[in-house]
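Below, a portion of the complex is reproduced, with chain positions unchanged.
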Amino acid sequence: MVGAVKQKPAAQRLVYLNGRFVPEQEARISIFDSALMYGDMVFEMTRTFRREPFLLDRHLDRLYDSIRYARIECGLSQAQMLAATHQTIERNREALGDYDFQIMHNVTRGGMALYAELVREGTAPVVTINVIPLIRHVGGSADAYERGAHFVTTTQRSVPARYIDPKAKNRSRIYYKLAELEAARIEPGAMALLTDERGFITEGTGNNFFLVRDGEVLTPKPHDILRGVSRGYCMELARAAGIPVHEMDVEPYDVRQASEAWYTSTSIAMVPVTRFNGGPVGSGAPGPIYRRLLSAWSTSVGVDIPAQAKQYAGLAADWRP
Amino acid sequence: MVGAVKQKPAAQRLVYLNGRFVPEQEARISIFDSALMYGDMVFEMTRTFRREPFLLDRHLDRLYDSIRYARIECGLSQAQMLAATHQTIERNREALGDYDFQIMHNVTRGGMALYAELVREGTAPVVTINVIPLIRHVGGSADAYERGAHFVTTTQRSVPARYIDPKAKNRSRIYYKLAELEAARIEPGAMALLTDERGFITEGTGNNFFLVRDGEVLTPKPHDILRGVSRGYCMELARAAGIPVHEMDVEPYDVRQASEAWYTSTSIAMVPVTRFNGGPVGSGAPGPIYRRLLSAWSTSVGVDIPAQAKQYAGLAADWRP
Amino acid sequence: MVGAVKQKPAAQRLVYLNGRFVPEQEARISIFDSALMYGDMVFEMTRTFRREPFLLDRHLDRLYDSIRYARIECGLSQAQMLAATHQTIERNREALGDYDFQIMHNVTRGGMALYAELVREGTAPVVTINVIPLIRHVGGSADAYERGAHFVTTTQRSVPARYIDPKAKNRSRIYYKLAELEAARIEPGAMALLTDERGFITEGTGNNFFLVRDGEVLTPKPHDILRGVSRGYCMELARAAGIPVHEMDVEPYDVRQASEAWYTSTSIAMVPVTRFNGGPVGSGAPGPIYRRLLSAWSTSVGVDIPAQAKQYAGLAADWRP
């Protein structure tokens, strides 16, 4: 399903920034913007399949929910944001070539009033939209579809939603970074799996977690996690395939008893989790339900997802984003 | 004690950015830096009295503790950071004129590896140091020394230290902003006073809280708060004055029973809290221990702090930072 | 469906008090009764539709469960309580006229042994039953059916059931009153919406909360709330209408994403919640599912509920309860 891929095009990509288009290296935010003073920024990350944005409406719905959570007056209606998104894609069509690409939206609250004159945009919010081929992001994970990921639980836990709501996709997430560093100390290459205050699993740092037991798909309850668009899509694929799906309290115990596990994320769809806290998950290899759902996903979007990843992996070494 | 103040000088202020000096409007961070992807930045805010940095060593000690917490390899030793700070002040001497000024340090982890080429600094951390006269910051609070602040407790609570440690001065603080917005909805002009999961008071959003009962100074325990340098200095002033100081679990009940309350922050030292949740604190006016400690502070730094604020207030309208 | 309403009748209403009938102003409890020493009283509140008690059996079932919770030996069997209720209604038939009315049951544990002789009833429990036309209660909410209520979350939270079980309808509820006062400080006219220790919504202060998302009716789990009889009836109406109903953990996030919300209470059935924490719920107006269920309720009880409220509103000004 993966079409031929042309050489990386010469055209320079540009980033939408409050209505202007600037080179990527100019996509910068003032240190006096609330975004940097407080981690006070919301965002979205979307990808394309066959160069069509995947579930873009759901991503923008969530972006506007995050905006309401943060009570930012961003200056664009959701329709205008959609138009700006398409404008950004069009402007970069040549530069993007035939690759699938990511679409990242960022919205800040704007410069602090105290420092208004020191900020180019004054106190106005800063909206950026950027598009980047997924060569490196997807290509770098090409072997993960077979080898699988290793998850470890960390002493760094999820921030409960009553403190900072992870369902709003905000940028106050230093604890993600701290968890990633801790996981790497435990075992090189391991990824962090967060838990909540009661010991239930929540999410990875930028992905959602699933497991299979007795032929049913289980995933953590939707409170202390980002409700990923890919997570929702994966649940729909399973239900369409007649596989029961339950949102429930998932414990490390359940992972030890699972026959399969995987995580979902926007850029790479579904990756099997084959090891957990130093032991194998199920047989230690990608399982049949995982394969079935990934295949359904590939079919649905018209892209053989693992094959595309391999293709991109071959390009990544020479590629300069 | 406040000396004569000259006209605002014409020279342009410059910001230290990884060894270079750039105009303030150029002090910007890439949207692909970990600082914006994760709120993954640490910082410090220091002020001068009589143009001498106040307790700069303590601020830099804390900055390097925050750096260790975040496990950032920032590329500068603490001695080098101190030298860069002095270099930044010297470079801006003319532009700063005779005003006291703030010194802000920011340290990011650097560009995400995935996007390294899109970031001017690559994956190197970004260190910025800026200096800005306190005209607006201090002048804007000039009447607070007599009128006092109104604090309200919010449903937005402090993030417990086991999730994100507030003792490390990091930028993942969207909950500060959310609390401020909530306080303003409760009563225009009110400031947020955060509480912990058990209902004990922690801190304001960028300040530390004190109260007086039976002639003793009480302040929240040092776990779920930023241990402010001004907080520490205020405690030292009280002890030097023979007033007992206790770090303890402070409840809203204690505020209702207090004879005085105030908050401390770097830029404006000590401001009385005269109202709490809609009722007066003590007599509703600044109390004797507050006045005594603020006076001791003024004497100690050679600046009549409220008088300076009034002077700066007179300048603020015409002043362009 | 609302019949013609006669003038307020002249006959005086009487309150059942341990088998006697006394004027309402005599319905008083000794300050030495456990009810006032400890908030140690249980109660029920029922209303009529077309002068027939609505789901009285369920109310009495719950009253006797509350009695068991409080371990009060009230001296009446549930059948006797039912008989006393009917006796009270009969005795007041003339005084009640053609209005629908409330029925309130109160049961105390009785006078403290230490003070037995100071209490008219000695250490015997005090059972009172009173009936009052709903003119003011219902009439005062007449415009709420269209305008809707504004709910705000408060720092005052629900007392968890393991401390005092709200499922037992007891009178130790000063926190309801404190929450109401807090809500009024946040915004005049706003009503309090309580949350639990983990930030999930529980109930209003005397009402239950519902919302609609994706065409499904959601309501908080039945642990830290009063399981209102009207709540149960509303769920039955929804299910009868083919609308899925789920008891689940409901967060403020869910209200922001809801298309509709309402609350239920005995006296006024269902009132839309059109604002939440200062923003609109859904479109900010009563929604289609709300209207459909209220209409079903009206049909079911033979009273056009909003119309009755308007009618009573017209009478309320002149009415003296």
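Descriptive notes on the structure:
Every chain is named by a letter (A, B and C) in the order it is written, and numbering of its residues begins at 1.
Just so it is clear, a contact is a pair of C-beta atoms (placed from the backbone, for glycine too) under 8 Å apart; a residue touches a chain by one contact, two chains touch by 3 or more.
Not measured: the values here are computed from a predicted model.
Within the whole complex of this structure, the shared sequence is present as 6 copies, and 3 of these are drawn in position.
Note that in this section only the chains that are shown with their structure count from here on.
Shared residue numbers account for over half of those found at the interface formed by subunit B and subunit C, and the copies are therefore classed as meeting with the same residues. The rotation relating subunit A to subunit C, fitted on Cα atoms, amounts to 120°, rounded to the nearest 5. The distance from the centre of subunit A to the centre of subunit B, each centre being the mean of the chain's C-alpha atoms, comes to 34 Å.
Mean C-alpha positions place subunit B and subunit C at a centre distance of 49 Å. The set of subunit A residues touching two or more other chains comprises 160, 162.
If you check the complex, the residues on subunit C that touch subunit B are 153-155, 185-187, 195, 197, 277-278.
Listing the residues of subunit B that touch subunit A in their complex gives 15, 24-25, 27-32, 34-41, 70-71, 104, 106, 109, 114-120, 128, 130, 132, 136-137, 140, 157-160, 162-164, 170-178, 181, 320-321.
Residues of subunit C that touch subunit A in their complex: 198-199, 249, 251, 253, 256-257, 279.
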